[in-house]
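Apart from one protein chain that is not included, each protein chain of the complex appears where it belongs.
So, chain A:
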Amino acid sequence: MTVVHAEPRAGDADPSPARRGRSSRWSGILGRNPSGLLFSAPYLAFVAVVFAFPLGFAVWISFHDYFFAAPGADVDRPFVGLDNYTNVLSDPDVRRSFLNIGIFLIINVPLTVVLSLVLATLLNQVVRGRVFLRVSFYVPYVTASVAIVSVWLFLFSGDGLVNEVLGPLAPDPPWLINSFWAMPSIAFFVTWKQLGFYILLYLAALQNVPRELYEAAATDGAGRLRTFWSVTVPAVRPATVLVVLLSTIIGANLFTEPYLLTGGGGPNGASASPVLIMYQRGIEQGTPGVAAAIGVILVVLVLLVAWLQRRFVGGGES
């Protein structure tokens, strides 16, 4: 997934004499410029406090009967083994939410890849109006979900504009309270909202495709579609791997849209996401152990999906 950039040249070149001279005492232990560690210390501390420790703590909570208590109170939080996990796995609401997020990803990820690659390719070929088009594509991405949700509620309500235009084709009950359409509606919303970001990623990748490849394809008499399929698609494959990975991770984090767009994962849990259930179980109902177990399962599943995607989308590359 990561594109390897040139490592700092200082790494292979000889250090300048001045630099080596000053810190020679420490160079054995901390490297040539020990102040690098000092400069990075705030960031490292931040990562330790906000990412590393909570990750471990999440796993710990998921194996204990954890409950909220006043700060400083000495309470017993017994180890319960896999109890939280068995609870979670036998809970129909939780199982439903994992199914929902699966439906979401099956719609969202392929749609995101196809639309953003096509739009980025077209955008890369035009000159006039390029800035206007690029900006209008990413405006939804930079706007708060909460703000856009309002207008989607308005557009997709029972007698909203979308149904007015569709007339007899409109689903009944309307989109967001229809148990079949609720999850796909959320998937379309998120695809639309995030697309601009992925278009930017693909644009960056497209600008690095060597021109000779296109010239060679033209010499061979390949048409536009053929060129797109045989030159562009393979050339941007590393970007595709990245887009698939990021959209999967962002999708698995889904919370705001089911919370607001379908009024808390409705109808009847048809659009509840695992993170929404985590919020309900962990914070509203005060069982963080259960919520942490859902989180651990979700992350393990995401890692598994990401690994599979990388095998299939990534082709032979590492």
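Basically, a contact is a pair of C-beta atoms (placed from the backbone, for glycine too) under 8 Å apart; a residue touches a chain by one contact, two chains touch by 3 or more; residues count from 1.
In this section, contacts and distances are computed from a predicted model.
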From the options "Acetolactate synthase small subunit", "Spore germination protein", "Thiamine biosynthesis protein ThiS" or "Carbohydrate ABC transporter permease", the chain left out of the display has the UniProt protein name "Carbohydrate ABC transporter permease"
Filtering A:79, A:132 or A:312 for touch with the omitted chain leaves A:132
Filtering A:94, A:107 or A:123 for touch with the omitted chain leaves A:123
Chain A residues touching the chain left out here are 1-3, 5-6, 8-11, 13, 15-19, 22, 29-37, 39-40, 42-44, 46-47, 49-51, 53-55, 57-58, 61, 66, 68-69, 71, 118-119, 122-123, 125-126, 129, 131-155, 157, 159-161, 164-165, 192, 195-197, 200-205, 207, 224, 242, 245-246, 249, 252-253, 255-256, 259-260, 263-264, 274-275, 278-279, 282-283, 288, 291-292, 295-296, 298-299, 302
